[in-house]
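The other protein chains are all here in position, but one chain of the complex has been omitted.
Per-chain residue numbering starts at 1, and chain names A, B and C are given in the order in which the chains are listed.
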Amino acid sequence: MQATTMAATGSMARRQAWTGATLLAFLLLVAVKAQSGGFDSFEIQTMVTSTLALGYLTLAQGVIVIGGGIDLSVGAQMVLFNCLSARLMEGRSFGTCLLIAAGATLAGALLGALTGLVIARSGVPDIIVTLATGFVWSGLALFVLPTPGGGTALEFQTLVLGSGTEFWPPLVGLAVPGLIIWYVLRRTSAGLGIYALGSDRQAAFLAGVPALRAQVTAYAIGGLLCALGGLAATAFTGGGDPRATAGMTATLTSVAAVVLGGIALTGGVGGLLGPVVAVWSLYLIPAIMLARGVDPAYGEAVKGVVIVLVVLIGGLLRRNGRKT
Amino acid sequence: MGETREALRTRAVAKRYGPVVALRSVDLSVRPGEIHALLGANGAGKSTLVKILTGVLAPDSGEIEVGGRPVAFRSPADARRHGVTPVFQDPALLPDLTVAENLRLTGTGAADVLERLREMDLTPPDFRTPAGELPLPLLRMLDLARALAHRPALLVLDEITAALPSDYAERVFAVMRRTREAGGSVLFITHRLLEVQEVCDRATVLRDGRDVDTHVVAEGGEDRIVAAMLGDKAVGAVPAAGSTAARPTGEKLLEVTDLGDGGRLKDVSFALHAGEVLGVVALEGQGQDELFELLAGDRRAASGEVAVRGRRLAGRHPREAVRHGVALVPSDRQEALLPMRSVRENLALPLSGRRWGPIRLNEERRKVGAVIERLEIDTRAQDEVRRLSGGNQQKVAIGRWLVGGFDVLLCFDLTRGIDVGTKHQIYALLRSIAEDGRGVLMFTSELREVPMVCDRALVMYGGRVAGELPAAEADEGMLLNAAHGLTRAEEVG
Amino acid sequence: GGGDTTTPGGAATGQGQQQSSFVIGVSNTLVGNGWREEMICSVKAESLASGKVSKVIVANRNGGPTEQIADLRQLISQGVNAIIVNPSDPDKLNPVIKQAKDRGIVVVAVDQAVSAPEALVVANDQVAYGRLGGEWLAKTLEGKGNVVEMRGIAGAPADNDRHKGFTEALSKYPDIKIVKEVFTGWDYSKGGQQALDLLNSSTAVDGIWTSGIDYTVVNAFKTLGKPYAPVVGADNNEFINQIKSVDGFTGAAVTNPAAIGGVGTAVALDALSGEQVPRETFLTPEVWDLATSKDKLDANYFPDREATFSARVTVEPHTSYTPEQLFACKGPGE
């Protein structure tokens, strides 16, 4: 009995180890940044606000990957909701903007649910469905807003981003949905179903998990978060931008952050804190290189190397952990 | 007939997978308070029937009644609500979730499960452990406990004892008997006919997707079952297991000296000689898994050494073992098969592994064809091995090495989940391998096999070889004692 | 907001500095694009040639306004005296530009304009780019025929401006029809492939206007073995070579110099030195074809440079560096 308790504690520790390592790496980066270029509230605000949209996308990707899927359209969804909200919010009052934001969030959830439904019903792999829907959403974004433009109310921007060098509002804006979704994932049967689905689809079905519902739920949560990402982009830039390239970059970054944050791409494993911290770390790497005066062209290469190394070392640690 | 309301009744249930007919027409009835055996050769359709009864699959045609009322389950959860609770052939606990989460998933009370485990005289694991980290037999028992916690009217057990050591199997029987006493029914699938004699009231035999015989076990007997299962095909006679000589005479093929893995396995020494089938018996977790992994090159030794025909194995990669002629047939088919590939590719894998260049098609066709014929592999679903029945999958796993060639065959619980007919085929196969001058090291959880197939037997306990005895002298009682550590090596001699 | 914290080495000391001590920041959001890399080199070259700059800090990564705002804020934190920014959006950077201005930093938007009144703008006149090319094409076709418009990235401001200028020019020629309009995404190989598709279709094509994806389009004629039609492109090195040396091909290069970065730097340094500079400096593109500007074509072809090298390497009278300094791509202290 004693032994099994110890084994269990060990395995718990291992499960949290990745999140811990991510946190540690992040703190290290913060220290280096503070040393080489300062890390005052202005910097923190820059970090939190400019990664807010990406943070939401990463949470979205995280939930979907935990559920055994992958979504290559998160960036395109963000672009779509960015354009949609910027177009609708232009010249409107704060109140109307809030209503539009609520509507967009709902629409995002519906869009996500639809994606999930298509995947579950068609049997076409996630990666190809979302590759295709990514094109569709980018096309729709161009349709909604053919050129960069649109706008939003100043109060809406302040609400999301804070004023002055405040950085609490965006932090809270990320943490609240993050915590709610974390609660849903970890403490409700719907969330458990998502983990089960990602862990082993067949076994989940045998255990009586309603696979369709779990999949649709995961994608609906993802869609909702992508809409939040779009709204954050609108608030941050004060308008919309239909160009698809930004969306694709964001998608790939979200996948990288999810893996760096300890979610297994095979599904069923991982939490939400790690990926968010990973997004911030990915932000800090170029910032530090800028401060250190590294040629930015090398910067891109260094970033690639760092990502690979982190996953490599993490993988080695994980493997060693499993052996003992 | 029909005076009492049946717990379960099927009429003309049929199911096909594309061109493969799994069930033609099955009529089955299970009475309340009865333990009913469902028997049949590999691929007869037992698992398919279980899946239909528990809502995993929908039948193509036919009717199902539970407690007298017609049902059409949409999902396993639906079946569970109607009192039909399965324990499937493959583990159904989610590996990444903790035990507690797994229980929450099916709405099972953790306290209830703890209670069931205690009833079965098992030490419950920490429920915060991810299921994937628990040993397989314990997982199966958890699966069972979870099913019991739902207080099923009909408990469906698909080959649950196949992966269990005999002491665990005993506990399952106790559970089945208690269920019967409480008025519930059990549908029990097994390939071990002794178990049928031991616990079952009635038995239904399937052959080629039909029910061919239902009888009261006490009135039947093993012969009747076997005859029904196999139809016209007779069980091949097993050539008598080797010499009665206690000491083998052939060349030393495999020599193991003071082998340890730094963990459970300690100072194991023995030798396997040409022309010999050497049995290994042990209770669950006595180091036999580690021993086989080490010998197969899948795990590195911490101490001691392994030599094949006098050449030392470094044990860096299974390839090295294969090159030296040591081949492993793992117990878990998930570790042996390429589920999406054809029977042919699965069988020819060792050949492909040897040469990256063009395949010698004629040679391959000849070798593969011969093995398919020799093992009588049912190739109706040959394009994808995952569609074969469990037993046929096992044959593919062994057949691979007949194609590839070897000197020493390591068999880990080879006959788990295999029907009587096939078992006898395999026994004969192992004997003929030995007669060719090669060697077999086999671990078995079915002690009855030892005197039937082996020349000698090693008993493992606590990571060491606790004893060695000539198979001819080994009866189950003796082996069990040894395996429990009651007998020291010196006493056996 | 955000102007209340002072950063070390910030603009507080900026205005009255002596020679060779300005720090210049550069922000660009398209990596691996030859034109943009050359633009950054021209900033470095001009900084070096001016002798007034001690360091050039470059923020360069793929992204949109979101990434660029973050980069600009990073540069502000680094205490630069001036920022040369190739804006990813005309409006979205305004708040951060204002923050920079509040700290006394000179911001120059190069290549494309921004609407913030605090920023200086040094840009190629993109509407004129479209118009001049369109006029050349129409004249070459003698006022009639089918033309194809090969645009850049859908939604990009420069693309819209050029489209505007181009259609404006052609509206004066009723007999010229725009039969196809495609977006190349400013991707040379994709543009070449699209040209293959279009030239193969049954629509007759008499001329092609491109938003700078030019030499692969010219190559498509050769690949298909079709007679060349006139093509308008930009001052890309290889395209200039084609105009000069491909038999039977007529084309015009409309300049869109990457040296705009150097121009922006010169303007920024003037402003830092306290000179009065106009808020907007627009470079009007030049049209080079073999008939009228053979000398320019000859002088601005660099056989040893890559195909996409923007051939107009200096912009007189603004830039002061030598072509060699640009080619070296080294800033002060590197």
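Methods note: a residue touches a chain if its C-beta (ideal position, glycine included) is under 8 Å from a C-beta of that chain, and two chains touch if they have at least 3 such contacts.
The rule we apply is simple: contacts and distances are computed from a predicted model.
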Name of the absent chain as recorded in UniProt (options "Nitrogenase molybdenum-iron protein beta chain", "NADH-quinone oxidoreductase subunit I", "ABC transporter permease" or "Cytochrome B6"): "ABC transporter permease"
Shown chains touched by the chain that is not drawn here: A, B, C
Residue touching the undisplayed chain, where the options are B:172, B:308, B:337 or B:474: B:337
Hidden-chain contact residue, picked from the options B:291, B:348, B:398 or B:411: B:348
Hidden partner chain, touching residue among C:21, C:54, C:167 or C:193: C:193
Option from A:106, A:136 or A:154 whose C-beta touches the chain left out: A:136
Residues of subunit C in contact with the chain not shown: 31-34, 37, 41, 154, 179-183, 185, 187-190, 192-194, 196-198, 200-203, 215-216, 219, 222-225, 238, 303-308, 327, 329
Contacts of subunit A with the absent chain, listed as residue ranges: 118, 122-125, 127-129, 131-136, 138-140, 142-143, 146, 244, 252, 255-256, 259-260, 265, 295, 297-305, 307-308, 311-312, 315-316, 319
Subunit B, residues in touch with the chain not shown (by the definition above): 16-20, 43, 57, 208, 296, 298, 317-319, 321-323, 327-328, 330, 334-345, 347-359, 361, 365, 368-369, 372-373, 376-380, 382-384, 387, 400, 404
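Just so we're on the same page, only the chains that are shown with their structure count from here on.
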Chain-level touch network, classified as line, ring, star, complete or other: line
Chain whose average C-alpha position is farthest from subunit B's own: C
CA centroid of subunit A to CA centroid of subunit B, Å: 44
Rounded Å distance, subunit A centre to subunit C centre (Cα mean): 34
Between subunit C and subunit B, distance of the C-alpha-averaged centres to the nearest whole Å: 71
Residues of subunit A engaged with two or more neighbouring chains: none
Multi-chain contact residues (two or more partners), subunit B: none
Complex contact set, residues of subunit A against subunit C: 37-38, 40-43, 45-47, 50-51, 53, 142, 145-149, 163-165, 233, 236-239, 241-243, 245-246, 249, 283, 286-287, 290-291, 293, 295-297, 299-300
Subunit B residues touching subunit A - in the complex, by the definition given at the top: 56, 75-77, 80, 88, 90-97, 101-102, 104-107, 123, 125-126, 128-130, 133
Touch list for subunit A against partner subunit B, complex: 1, 4-5, 7-8, 11-12, 15, 189, 192-193, 195-196, 198-200, 203-210, 268-269
